[in-house]
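To start, the structure itself, in structure tokens.
Apart from one protein chain that is not included, each protein chain of the complex appears where it belongs.
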Amino acid sequence: MVTVKINGKEITVEDNTLILDAARHAGYEIPTFCYQADLVGIGSCRMCLVEIEGQKKLQPSCVTPVLHGMSINTETSTVMSARASMLEFLLANHALDCPVCDKGGECELQDMVYKYGPHKGRHAEPKFKFQEKDYALSPVIIKNSNRCVQCMKCVRVCREVVGANVLGALGRGDHQEETSFFRHFLDCDQDGNCIEVCPVGCFMRLPYRYKTRPWDLKGADTVCQWCGTGCRMVIEERDGILIRSKAQMGVGLNSETLCARGRFGNDFMTRAERLKTPLVRRFGKLEPASWQEALAVIKENVPSDGERIGGIASPRLTNEELYLFQKLFRTIFGSANIDSSSRWGSDAVEAFAKAASMDAGGVSVFDCMETDTVLIIGSHVSDENPVTDYIIGQGRRAPRIDHTLP
Amino acid sequence: MEKVILKNLGKPDSHKLENYVASGGYKAIQSALKMRPDNIVQMVKDSGLRGRGGAGFSTGLKWSFIPKDPTIQKYLCCNADEGEPGTYKDRGIMDNDPHILLEGMMITSYAIGASVGYIYIRGEFVFGAKRLEAAIDEAYAKGYLGKNIFGSNFSLDIYIHRGYGAYICGEETALLESIEGLRAQPRKKPPFPALAGLYGKPTVINNVETLACIPAIIEKGPEWFSKMGPEKSPGPKIFCVSGHVKKPGLYELPMGTTVRDLIYNHCGGMLTDKPLKAVIPGGVSAPLLTARELDTALDFDSLAAKGSMLGSGAVVVMDESACMVKSAYIINRFFSHESCGKCTPCRDGTPWLTRVLKRIEHGEGRPGDIELLESLCTNIFGRTFCPLGDGAVMALRGHLKNFREEFQFHIDHKRCMAS
Partner (left out) sequence: MLSEEAKKEIEKALRKYPNKRSAVMDALRSAQKARGGHLEKADMDEIAVILEMQAVEVNAAAAFYTMYNIDKPVGKYHIQVCRNISCSLMGAEHIIKHMERTLNIKTGETTGDKKFTLSTVECLGSCGTAPMMQINDDFHENLDEAKVEEILKGLE
């Protein structure tokens, strides 16, 4: 443990804690664009510069670990003016087309300028423009490089977390542009994690384009039901229409990531074709019915003997839903015949689970990554459970070499 | 003074191995191979040799940070990415005497325990790369490179890695990224290259001129070297003189030679009868000196005391016809062109400076522009990821400090004061 002073306040943190984390822990906000806990630190945006007593230059708190006895100041006038000056530099070449930018209202650059300044512009020169028009990188991703703040999070999350590695930085200096191979359509799964981590309106979702403003959206925290990974996400609607779903940094096992289905595939929820009422088969034909009618039909047909009824639950249900499902069967129907298709693997899987003493209960995917070897049997995890695949991939790239069996 | 580094310059076919050997070359490596590696490190430390690439860090000390464990792969990288405007000394060595560099690399590799050396040469130096390649081939053919050189237990391979147009590769960690096939953006330090450098292995990165000093230190001893020039930055130094002098060129002189001595005694004085106006003493990052400061000694500490620096030893001389606004603009344009794009203040700050300077130079200056430039300098300096942005600021500050009235004149009269 290391004891340091931050703005005069003494705190004790673990060895090798970054100054930025220590300061946040002590209750001081430090702005940053390029820092993200699960990415390798690059210390490039310079928003997080702080004063360390005894050092002449301001230091980047996102890549500098605390040392015993350090005295750090994060709110002096020098630090504050450094923050404002970095923002001024970023704005110098920024498009400043906020009124037509999809990020308006939830833009980190906007928020930081509002908070730290500068509140007056001095850059009166012509700006460098990457492109006149936004360009699509896929059917769901659209790009405006004139708004980029060069935090590289898009490139880094694609390489370090997703493992697709299809984004790169072309050019250098103020002509540096994070984009695809020759700015062509991306050869990837279109998961859009680059959009999720973009702090500004540079990587944007095409289906969301010009639909609404973020302050008009109502969100709900939920769990994605596309696969068994169980990613946490927020779905947002306006006037009863689902507009978008997004991940939340640090929430759920998926943290900032979602897969293509989780991010772009939820619009079916508010489609007209979706079933909104129960259907009851009458004279061989399914017809809409009220819940009351439907329940009456069920009550009529459920045998009183629990042995004669069984329930099959989808493997995509959440633990809470599965709990309610078994409760319904056990207490109302008096039946213990409950199963889920996730258990219908091959005999080999069952035998392996037994041999590895895993039949007593599962372990988390993160615990699996602590082992020397990961065997994946009976699943094409990158297609079926992409976010699980990211987690496995991060372990693989780490580089504790694991094997994936088909 | 007897030349040490450029001793073979001007001799016929000085680039050939046989001529290098005839002039006493490849003796130092043979003596070195009979010494213990840590003794060589100590000798270089004792010599007081400081890196000739610009930073002036003690070469022996740099070597001593390399872990001693013989089971760890170590690398030597020769920084031949000579790109600081005004500088052409390393090119002079590589074009004319490539074997002195190879011998320096051999001794250094032996001292630090490296079995592989890379020469990072800038892409534009095609001639120099060919000369080096031929020299390396000659050395292999003679058994001076490869397995068990000179019959010792020491083996060394040297390869050429050619840059392709990026000044930032002269920054040592950017150079490593470039060899590894990545975009050459500087790495964060720590870890320092001595512990985790090329391919994550302990690595020493030395400038061409630095390495070319090594054979003489082995042959003539550290004391001989340390007695040349000022106590704290001793040894021979190549000055690359360009601009308005009669005889521009490479001059190998003791450290501590004054600017006046260099220009008027060695370079034959000013090009025309126009008087001297300013001198950039160490490559364009170094703040310029004025005519009043010609007695400044050219060495690391004397120039630092004057608020400038020795840098690469590139001396650019300007007479009264030179416009300081134009000079500031050209130099700043260079830095913004070469900014790698990694950090905010350099990436977005240096082009901003260039835009303002361009306006002033082209008669579109506005009141307040000088103050704006100064304020931007404050906001860049000391806040960038690597020294490139600082270099841009130091150069501009040097111009503003000494020639502020020229900038003001440009803004007020929309024309140049000098012409």
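We call the chains A and B, going by the order they appear; numbering starts again at 1 in every chain.
Everything below uses one rule, namely that contacts are C-beta pairs under 8 Å (C-beta built on N, C-alpha and C of every residue); 3 or more make two chains touch, one makes a residue touch a chain.
Nothing here was measured: the structure is a model prediction, and the numbers come from that model.
J.: Under the definition given at the start, what are the shown partners of the omitted chain?
T.: Counted over the whole complex, the chain not pictured touches A, B.
J.: Which of these, A:G168, A:P278, A:G306 or A:G334, touches the one chain of the complex that we don't see?
T.: A:G168
J.: Sort through B:A114, B:V259, B:V284 or B:I360 and give me the one touching the missing partner chain.
T.: Of these options, the touching residue for the absent chain is B:V284.
J.: Quick one: say which of B:N8, B:T108, B:S308 or B:S327 touches the chain that got left out.
T.: B:S327
J.: Among B:P85, B:P98, B:P236 or B:G282, which one is in touch with the chain left out?
T.: Final answer for the missing-chain contact: B:P85.
J.: Extract the touching residues of chain A with respect to the undisplayed chain.
T.: Touch set of chain A with respect to the missing chain: 165-172, 180-182.
J.: Write the list of chain B residues that the hidden chain touches.
T.: 82-88, 90-91, 118, 122-127, 159, 161-167, 178-184, 199, 240-244, 248-250, 280, 284, 314, 316, 318, 322, 326-327, 330-331, 333-334, 337-338, 340
Keep in mind that, in the parts below, only the chains that are shown with their structure count from here on.
J.: Let me have the rounded angstrom distance from the C-alpha centre of chain A over to the C-alpha centre of chain B, please.
T.: Chain centres of chain A and chain B, defined by C-alpha means, are spaced 46 Å apart.
J.: Report the residues of chain A in contact with chain B in the complex, numbered from low to high.
T.: Chain A reaches chain B through residues 41-47, 49, 56-58, 63, 81-82, 85-86, 88-90, 92-93, 122-123, 125-126, 128, 149-150, 169, 171-176.
J.: Touching residues of chain B toward chain A in the complex: what are they?
T.: Result: residues 166, 168, 183, 188, 336-345, 347-352, 355-356, 359, 372, 375, 379, 382-385 of chain B touch chain A.
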